[in-house]
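The other protein chains are all here in position, but one chain of the complex has been omitted.
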Amino acid sequence: MRTAKAAVMPDFHRPLEIREYPLPEALDPGMVLVRVEMAGICGTDVHLWKGQLPIPRPLILGHETVGTIVKLGEGVTTDWTGVPLSEGDRVTWYAGRLCGQCFYCVRKRQPTRCLKRRAYGITYACDTPPHFLGGYAEYHVLLPGSAIFKLTDLSTEMVIGAGCALNTAVHGIERVGISWGDIVVIQGSGPVGLAALAVAKTAGAHLTIVIGGPAHRLELAKQFGADQTISIEDVPDPGERIERVRSLSGGYGADVVIECVGIPSAVAEGWEMCRDGGKYLVLGHYGDAGPTALNPHVITRKQLTVYGSWASEPRHMAMALEFLRRAGDRFPFDRLVSHRFSLDRAAEALEATARWTSIKSAIVP
Amino acid sequence: MRTAKAAVMPDFHRPLEIREYPLPEALDPGMVLVRVEMAGICGTDVHLWKGQLPIPRPLILGHETVGTIVKLGEGVTTDWTGVPLSEGDRVTWYAGRLCGQCFYCVRKRQPTRCLKRRAYGITYACDTPPHFLGGYAEYHVLLPGSAIFKLTDLSTEMVIGAGCALNTAVHGIERVGISWGDIVVIQGSGPVGLAALAVAKTAGAHLTIVIGGPAHRLELAKQFGADQTISIEDVPDPGERIERVRSLSGGYGADVVIECVGIPSAVAEGWEMCRDGGKYLVLGHYGDAGPTALNPHVITRKQLTVYGSWASEPRHMAMALEFLRRAGDRFPFDRLVSHRFSLDRAAEALEATARWTSIKSAIVP
Amino acid sequence: MRTAKAAVMPDFHRPLEIREYPLPEALDPGMVLVRVEMAGICGTDVHLWKGQLPIPRPLILGHETVGTIVKLGEGVTTDWTGVPLSEGDRVTWYAGRLCGQCFYCVRKRQPTRCLKRRAYGITYACDTPPHFLGGYAEYHVLLPGSAIFKLTDLSTEMVIGAGCALNTAVHGIERVGISWGDIVVIQGSGPVGLAALAVAKTAGAHLTIVIGGPAHRLELAKQFGADQTISIEDVPDPGERIERVRSLSGGYGADVVIECVGIPSAVAEGWEMCRDGGKYLVLGHYGDAGPTALNPHVITRKQLTVYGSWASEPRHMAMALEFLRRAGDRFPFDRLVSHRFSLDRAAEALEATARWTSIKSAIVP
Partner (left out) sequence: MRTAKAAVMPDFHRPLEIREYPLPEALDPGMVLVRVEMAGICGTDVHLWKGQLPIPRPLILGHETVGTIVKLGEGVTTDWTGVPLSEGDRVTWYAGRLCGQCFYCVRKRQPTRCLKRRAYGITYACDTPPHFLGGYAEYHVLLPGSAIFKLTDLSTEMVIGAGCALNTAVHGIERVGISWGDIVVIQGSGPVGLAALAVAKTAGAHLTIVIGGPAHRLELAKQFGADQTISIEDVPDPGERIERVRSLSGGYGADVVIECVGIPSAVAEGWEMCRDGGKYLVLGHYGDAGPTALNPHVITRKQLTVYGSWASEPRHMAMALEFLRRAGDRFPFDRLVSHRFSLDRAAEALEATARWTSIKSAIVP
């Protein structure tokens, strides 16, 4: 029986460790076996490792993955968009699995809240077969019904650099809606912030303001076309940042503010950055970082609408990949992959993400 | 020079007192002089009296008023909907005055946030002429451009019983949007809650649940057609109320939850009453009651949309009055006027509202 | 081998004839065998019979059916909403079958345009097993994945009286959107018109005007709460009908006009009945009755939005049945079933519908 290695999170807060598991000897119909080429480390992985969501352990993290098809199970002939698949093809995939039949999938059309939603790298313990259901590993098993996307003209770095952040931004901005001509503020200059910037700029925003740090991230924001940046290092006072946004927006505040930092206190600050009748998107709170002081009167008085958006659907990933194909030159997501680690150093890779020293770390098994 | 009496709020927290002011000797073009027949006491008046909004003093409170036209200034020939006006007509009016030209009025189409917005009974000090710009008085002066509505087939009690609560509910529910078949929870059984109930029921809600108290208000909610009521006296535990809502909604929570209580802690409770992908309307926080602990992760994870709605536009009042004409039988708002006070007892009237002993108090000068 | 009878349409325009086919000897997993209790005759059946859509022949018509479960195939344990199913249960079902995976189902969220959409009584020829895939028969086979709804507190007449017309109206009005307070005109007083009336009245319309005939249908419209009716017999001139609508709507026209007649010339008439900025829903053109003269300038000048809506999704049927449960008293759809025919007289039943002599005919095998 062949085995392969994976970086396993034994429990919350404990260092990742390398374990070996047997690869499946045969594939059930609909399954696919992939050799992992690169696995992105998402900020959410840090939140998961810190125990901010109730997930099983031990677990192989990793929900942003590119690999090469080793074996196609019976019946798998095309990718999610109808493109033929063969062994040897380079692919990526949507990390979630939705039932397509439940109250949320079909009755309320909120498939990201599918009652049976599972996600690779998040909801599958790795101590039972087929074990390899997360990206931090040499191999990945794709279960029947997975939404696979064949990569032809897209580099692996481009896909991993965009990561689930781009899917998330596509979904979130679909919900909040950007009107042509809007002034858009983005709180945060990490992968989600940069992805939101790219989507906002191509969705009609005429003036974009990115608030974040450190300097090398803001530099990247400028390369992505941010019209204005505000450094939280240079302007540590929230009140002053609010004033800065107002003065950049004719005194009124922004039409849309997008939170991409995951720090609860950013929300109260962001509400004040909205013009009256403006919109606010909570996009960075996939993990539960606890409550914060918020004033409901502000929502009423400023007549705000506050949107939440959870993860994404396969169609958002299809849109994201299509966007990278068409606009990857303008938005060089491949440059986000700043640090690469072998599988053995996965624990170190996660820490680099936790400490914000990298923009985006990736595991290259 | 003729004078008339008004109940004046000298400052925040101080008892109302009766003062006399001179009536205008002549009316400028566009102005109207009205003899007040009945002035409603809105929950907002209590918030204003407690200093929850920065307003001038001394002030004549009262932004829900019915009266009889004493004199029409030059050029005033019809009401807001084009109906001819004459002296002796019984009328009500939209309490706000909007400029119709500013950034918010025409550029962002948020007229309730008009940069020059003024409101009778709220933003006009009464120590300068024409003094009578609030409802708690014998007379009321309507400035040029006021949106006046002639009352023919509507009783004064019906109009005052609905009050600004109905306009507010019409506007708020327009923003949050109720889909046909929705399950709707209303937090609060005061005038705003009952108005929200009436609008929700006629806007497509198929199951309505009102949470509030005391018992006589819930009884009125039932008369207004609430399918279910939950008494905060009988079920004082928020967690239990959340479970009650979930069990009434198939285990998922409501499609729409409308906050009509003005107590910040209701918001966190209400978010938990929403199904995933549901909508929440903050409608009861016209006054600033300060911040509360709220968890942004809940907005993300449950994929909520949270709406704020400030006051109303004249068109909402036109819709509200039309609704009372057509559906007043089904929704007997006139029964809300539970307590009447002479102008001299205005201070007492305000206190009755503050203590929730009345459903709706009115001043009959 | 047991056989059963069905009324078969051999080809377009040819009379229905009774044929016998073998019942399935065993059920595949997921299938259900139902004894038909009542099958509604939809106006669409007439259009199909006239060859207005490209469908296979021979065919068993009938896509509105109530029956009793004779046998449940392996794995069928609950209805579409999660209610347990047993043999002997009275049920109805959504006539369509959607793949849940195609470009239209998941990528563009237009499941009624599913690329693999099939529909009982419409797209299944009956000359191959399992034959019984339409309602005009003694038995009906439900294929795996059918959306079944158990009926408990709803009468068969209520369900058949509402028929697919109600599902269609729920979907169409979801698309066009009725705002609270709207004036709504409904062109047509057949089953779709009455269903649209019921939905419009409970979706926020404050004034409803039904245009149609003959008199007994308009009488039913009044029983369903139409505020105004206009008889096409009494007012045969379209220009005069337009004037009538305008005068009932303050001179401006209706906020929303819903076409429920299937006659192309109604569209141009209906556009003129809309106020500027109004909305028009083409709901009655499931069949292709060919082009008509329409002026695109009218859409521009009146700033209209014209909506199309095709069939419905299972969730619309769930909403429709829930509505009948709650509001069936107010909207007595059971009274629509004006004529009943034995299966042998199915040809005659279809003709009664074609000639508008019945409101709604039903086959009782």
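Order of writing sets the labels: A, B and C. Residues in every chain begin at 1.
One rule holds for everything that comes next: contacts are C-beta pairs under 8 Å (C-beta built on N, C-alpha and C of every residue); 3 or more make two chains touch, one makes a residue touch a chain.
From a predicted model like this one, the values you see are computed outputs, not experimental measurements.
> With respect to the chain omitted from the figure, which of C:68, C:81 or C:112 is a touching residue?
In the complete complex, the chain left out is touched by residue C:112.
> For the chain not shown, which residue from A:179, A:342 or A:357 touches it across the whole complex?
With A:179, A:342 or A:357 as choices, the missing chain is touched by A:179.
> With respect to the chain omitted from the figure, which of C:292, C:342 or C:357 is a touching residue?
Of the candidates C:292, C:342 or C:357, C:292 is in touch with the missing chain.
> Looking at A:106, A:274, A:298 or A:319, which residue reaches the missing chain?
Missing-chain contact among the listed residues: A:319.
> For chain A, which positions touch the chain that isn't shown here?
The list for chain A reads 170, 173-174, 179-181, 199, 202-204, 206-207, 319, 322-323, 326-327.
> What chain C residues would touch the chain not displayed?
103-104, 108-110, 112-113, 175, 250, 252, 255, 259, 264, 267-268, 275-277, 282-310
> Name, in rising order, the residues on chain B that touch the hidden chain in the full complex.
Spelled out for chain B, the touching residues are 100-101, 106-107, 109, 313-315, 318.
One rule holds in what follows: only the chains that are shown with their structure count from here on.
> Provide the C-alpha centroid distance between chain A and chain B, rounded to the nearest whole angstrom.
Computed value for the inter-centroid distance: 43 Å.
> Name the residues of chain A that each touch 2 or more other chains.
Where chain A meets two or more other chains at a single residue, that happens at 109.
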